[in-house]
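Take a look at the structure set out below.
In this view, the complex is presented without one of its protein chains, the others remaining in place.
Note that the chains are named A and B in the order they appear, and that numbering of residues resets to 1 at the start of each chain.
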Amino acid sequence: MSVAEDHLARSASRAPGHAAAGGNVLSLRNLTKAYERGKPVLREISLDFPARGVVAIIGPSGTGKSTLIRCINRLVEPTSGAVLLGGTDLTKLRGARLRAARREIGMVFQEYNLVERLSVMENLLCGRLGYVSLWRVWTRRYPDEDIARAFELLERIGLADFAVRRADALSGGQRQRVGIARAVMQSPRLLLADEPTSSLDPRTSVEIMELMRDMAAERDIPVIINIHDVALARRFASRIVGMSGGSVVYDGAPEGLNDDHLTQIYGRRETGGWIE
Amino acid sequence: MSTPPSDIDQLRARAFAPDWRLRAVWLGFAVYVLYAAGQLNFTWERFVVGIDRGATFLGRMFPPEFVRWQLLVEGLLESLQIAIIASAIGILLSLPIGLLAARNLMPSAVTVPARAVIALARSFHPIIVAIIFVKAIGFGPLAGICALIFASIGFVAKLFAEAIEEISLKQVEAIRATGATFMGVVIMGVLPQVLSRFIGFATYQLDSNLRNSTMVGIVGGGGIGGTLFSAFRRFDYDFVCAILIAIIAMIMVGELIATWLRKTFQ
Partner (left out) sequence: MAQKDLSVTEIATIPPTAPIWRRFSPLQRMARFAVYLAVVMALVWSVRNVQIIPEFLYDAHNQMADLFTRMWPPDLAYYPTTVHGALIETLHIATLGTILSILMAVPIGLMAARNIVPFRLVNEFAKLILIASRSVNSLVWALLFVAIFGPGALAGTIAIAFRSIGFVGKLFSEAVEEANSGPIEALIAAGASWPAVLIKGYWPQVQPAFWSIALFRWDINVRESAVLGLVGAGGIGLVLDTAMNFFQWTRVATVLLAIFAVVIMAEIVVTQIRKRLI
């Protein structure tokens, strides 16, 4: 099955869900997180994410970007507020239903987070762990279509010859490609990326961003990216959310982001360094 | 799906090439386990009977009987004495033997016999060494002490030799260049580099000797082990329980002291 067919088939099957969510794949309502009592890292964040396009969240480190993105799939437990994915509040879910919700959200990490001692192929199939029965996982009898799709994706990310290589034999850029492919393997309705380029050199960073944008667009998956690099954010995002001190201080098109906003987000002293 | 079945088999084989050698090893291993279990005459029936007996056995162990506490304290103190004397002598003897076994300082004519002694001392469980000493020099703590000295050499001398082999030879050369005698080189150039690690080995060995000193009595080497063994023979299981509790308590206290010592000498 070609990529295009795949895309068509899946967007058709998803149509009713979209309607229910009223055009937004994800809505955050008054999301608050405090690791310590009385010191919130996120303050009452409310945001809506449409069903397509790339949204970049920018802001200095320590401002809660990473916490925000991890609250969405509850790698971090929010203190209060709601995370609505297609109308379901993820903060209310437990056990199997939480896992079922998580598998619909792909995630790409700063440190790639591949299982180093497994092959590239097995790392890709790790994206299917939420779908495949434990017995099949244990015996590595993954379904035919999963294996076929994994090979297609390997082809797509240009690592077709690396299927049986161990993940720790890859370079940083190659690992992040595998990381993206693993997230896409989940057939997610939303892709999260937490500083996906911070551990990479500038050129590889651009390649990774292009790959992520294109793969998401081919499959009609909306993307939310945490990124501290404003230039990359401007280049690849269709919308930018600026965060400072745990609150949203800018939300709009990349073109609307001016120096005043950046000063507000990053503070005055660093402004010179951030604006090219 | 559009991928024909034969292709998918090919892909699957490419993704997870079956490792026949690994499978053969596992199969062989499984066969061995079944064979060995058969050889040792393990049967489910024996196991079930045993579990049943174990329950009554445990029932007879409780409550532990501390009435004969004098016997208990006597045994523990003798074990402690055995451990302390054996550690002191064993560690002192390990210094020269470890030095002789260090291949970066000594010619092979010296290291080979020294290493043979260490290998011999390491290969035998302290209890086996103890039983030989008991047969040779008679019952009592002396046999236990000799056995644990032997065991200490096997462990401490080996690690000491390895520590010396890892030292930097530059310092040794520098001291040798001043015209120091061999002993001078050892004392000024070698010992300072390995002493802190040596103290670690020594406390570890003290701990280990304390554990074994409670056991050598089972074969007549003195200490609480003898009391334990005779209590077992007389089916005095409540006293057995008391002795075990006392031993475990002493070992845990010993472990705490050893940890504290290591911290003090860090």
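Going forward, contacts are C-beta pairs under 8 Å (C-beta built on N, C-alpha and C of every residue); 3 or more make two chains touch, one makes a residue touch a chain.
Fair warning: this is a prediction, and the values are worked out from it, not measured in the lab.
Peer 1: Of the residues listed, B:Ala17, B:Val73 or B:Ala119, which one is in contact with the missing chain?
Peer 2: B:Ala119
Peer 1: Among the options A:Leu28, A:Cys71 or A:Ile105, which residue touches the chain absent from this view?
Peer 2: For the chain that is not drawn, the touching residue is A:Ile105.
Peer 1: Tell me, which residues in chain B touch the chain that this view leaves out?
Peer 2: 32-33, 36-37, 39-42, 46-47, 49-50, 53-54, 57, 77-78, 80-82, 84-85, 88, 119-120, 123-125, 127-128, 131-133, 135-138, 140-142, 145-146, 211-212, 214-215, 218-219, 222, 228-229, 232, 237, 244, 247-248, 251-252, 261, 264-265
Peer 1: Over the whole complex, note the residues of chain A touching the chain we left out.
Peer 2: So the residues of chain A touching the missing chain come out as 73, 75, 96, 99-107, 109, 111-118, 122, 126-131, 134, 137-138, 179, 182-183, 186.
Quick note on the criterion: only the chains that are shown with their structure count from here on.
Peer 1: In angstrom, rounded to a whole number, how far apart do the mean CA points of chain A and chain B lie?
Peer 2: The mean C-alpha positions of chain A and chain B differ by 52 Å.
Peer 1: Considering only the defined contacts, which chain A positions touch chain B in the complex?
Peer 2: Spelled out, the residues of chain A in touch with chain B are 1, 119, 121, 140, 144-145, 147-148, 150-151, 163-164.
Peer 1: Mind listing the chain B positions that touch chain A in their complex?
Peer 2: Chain B residues touching chain A: 1-3, 5, 8, 11-12, 14-17.
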